[in-house]
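Note sheet for the following structure.
All protein chains of the complex are present and in place, except for one that has been dropped.
Take a look at chain A:
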């Protein structure tokens, strides 16, 4: 027999869909089916059911083989590693809950770590831009209920956030948007003809790396000022047309992704994007929102915000919080050999960092906390498998619009497995013992 759990939150991407239905066995031990989720979301749920899942901590031996160890041993190793390090790096935090993030923050405080999250390789530039110029934004429901002009810039939700368009941005019928898709004009700025671009009313195929110029051109066009014939590979008529489309709407929203945050210009692109949004507010209502990737990368920025005052790249090594991206960011520290131990949790730098950084992690005392086997767990000395947050344990996560939602536990983790929160809680207690505080 089985039963259906409703209102489940998908712990995969920043869309944080909360209408998932999951069919589980009566005893709550097995997960059978996932409804409403997109393909990548469903895959995450089903993945927790892998029969060959690693369920106990393990330590890499001299010869490269793995030896199973107990959680107690893993806790002791982690605590000692952090206490003995002069400047440990505690990286990741994007696929776990805020409760674990809060405990991890206190650990970082005690051992003088640098804490950094995956924003460092995706929307960190957006966070810097917000510090420069602010950000007029809104919740996704405002988009659903009011927005009639949708601009996707350097992002491809059709693939990266598959339900974003149907839940919030293009297709839904909201209170003032009863016509759904037909009442909205969609503009996509992307050098490639992506699947998102294919459904747009206007596709501006910006020349690779010329986003900043195009943002500026929009600001000029809003004011009806003179543009050169072609900007960033786009004929001026098309820019005027797109600018007029935005201005003539009742509520415009700009969504942007790694195509602008990680291309030439970086945070300056986002400065310009936000300036475009500010300018639009002179004519109509406009908002802008980053398409955050991991389901709770936003949450770690929030937790560090209220505890330390900075959303990522927080250096606690001197006993107080310092923040200087480019200096206190994970890759920069690794490349400069400035950290002497690495704890990775809820993310996979092994798959996303440059090879030179990954090699540094391999050479250092290191612990990876992750339910999966990943490239990262393979280069760390200790791998601590944990329960899946949002599937086997609940806890708070923040959607891309910063709305916090409580994720749900739907199945039991394999017998005897710890959660991130429990594991870090035990490490914290052990550190206090070791430090005598």
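Everything below uses one rule, namely that a residue touches a chain if its C-beta (ideal position, glycine included) is under 8 Å from a C-beta of that chain, and two chains touch if they have at least 3 such contacts; residues count from 1.
Operating definition for what follows: contacts and distances are computed from a predicted model.
For the chain of the complex excluded from view, the name given in UniProt is "Formylmethanofuran dehydrogenase subunit A" [choices: "Pyruvate ferredoxin oxidoreductase", "Fumarate hydratase class I, aerobic", "Formylmethanofuran dehydrogenase subunit A" or "4Fe-4S dicluster domain-containing protein"]. Checked against the full complex, the one of A:25, A:55, A:131 or A:205 touching the unshown chain is A:131.
In the full complex, chain A contacts the hidden chain through residues 6-7, 9, 18-19, 98-99, 102, 106, 109-110, 127, 130-142, 144-146, 167-168, 174-176, 250-251, 278, 281, 284-285, 287, 301-303, 305-311, 316, 318-321, 323, 394-396, 398, 401-406.
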